[in-house]
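Not every chain of the complex is shown here; the ones you see sit where they belong.
First chain written, first letter: the chains are A and B, and each begins at residue 1.
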């Protein structure tokens, strides 16, 4: 039984879902660990993680639209405005989704379903560089 | 220290919460691992996982109602409609809840609180067969 860890850095260019399944799967394969538990942890409070459908890109656009409607930027009720109108909504959207995901690993592959992909969910408008910690424990 | 894994299959017959605590607890007991970390991972993007109250069934009905109101099927704004009016709402409801849950295990029992149960949250109308990957690491 052993562990491996790695920092994955993703560049984003505005709100929406960015798939990182290939990068994550490649790192798992390179770790030499055949079976175990993979954990992804995003080190930000204005970006989050989602497992979502990886087939129809309309699903990603509809998800972004839903969260934009549910957590509007123009709400007069936010106290926290010093970092821009999209910052407080970004914290709320992060709270409603995941900061962390764990996925079992079998035969050196994350055990995702057929239509599942791993996505970083960017909640800010400006380009960002986002850090995801990867941790794998197993044998 | 060692690992065990298993696929739990659940049949669903429409939207709502389906408890699977007994099946999960039975598998943990049968694994022979006394203390460790249990992970459940649902291999779908239109069903999810929740820890919720296992006492009053009204809680489950109210949860289903809340999500039905928050993510209406009849929204004209969804692009993704090819898989039926309940498919895009199912992806949103999954994003708002959990694809994965991890629970510490003590004395060969998941360390749930007194009123906590483990539920699969089905978001589609049609009957489905759902796969939950179980992973346990410990000793």
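Throughout what follows, contacts are C-beta pairs under 8 Å (C-beta built on N, C-alpha and C of every residue); 3 or more make two chains touch, one makes a residue touch a chain.
From a predicted model like this one, the values you see are computed outputs, not experimental measurements.
The full homomeric assembly consists of 3 copies of the same chain, 2 of which are present in the displayed coordinates.
Everything that follows uses one rule, which is that only the chains that are shown with their structure count from here on.
One simple way to say how far apart two chains are is to compare their mean CA positions; for subunit A and subunit B this gives 20 Å. Looking at the complex, you find that subunit B touches subunit A at residues 1-3, 5, 37, 39, 41-45, 70-71, 77-80, 82, 88, 91-92, 94-96, 98-100, 102, 131, 133, 135, 137. Interface residues of subunit A facing subunit B in the complex, by the touch rule stated above, are 1, 35-37, 50-53, 56, 58-59, 61-63, 65-66, 69-70, 96-98, 101-104, 106, 111-116, 137-139.
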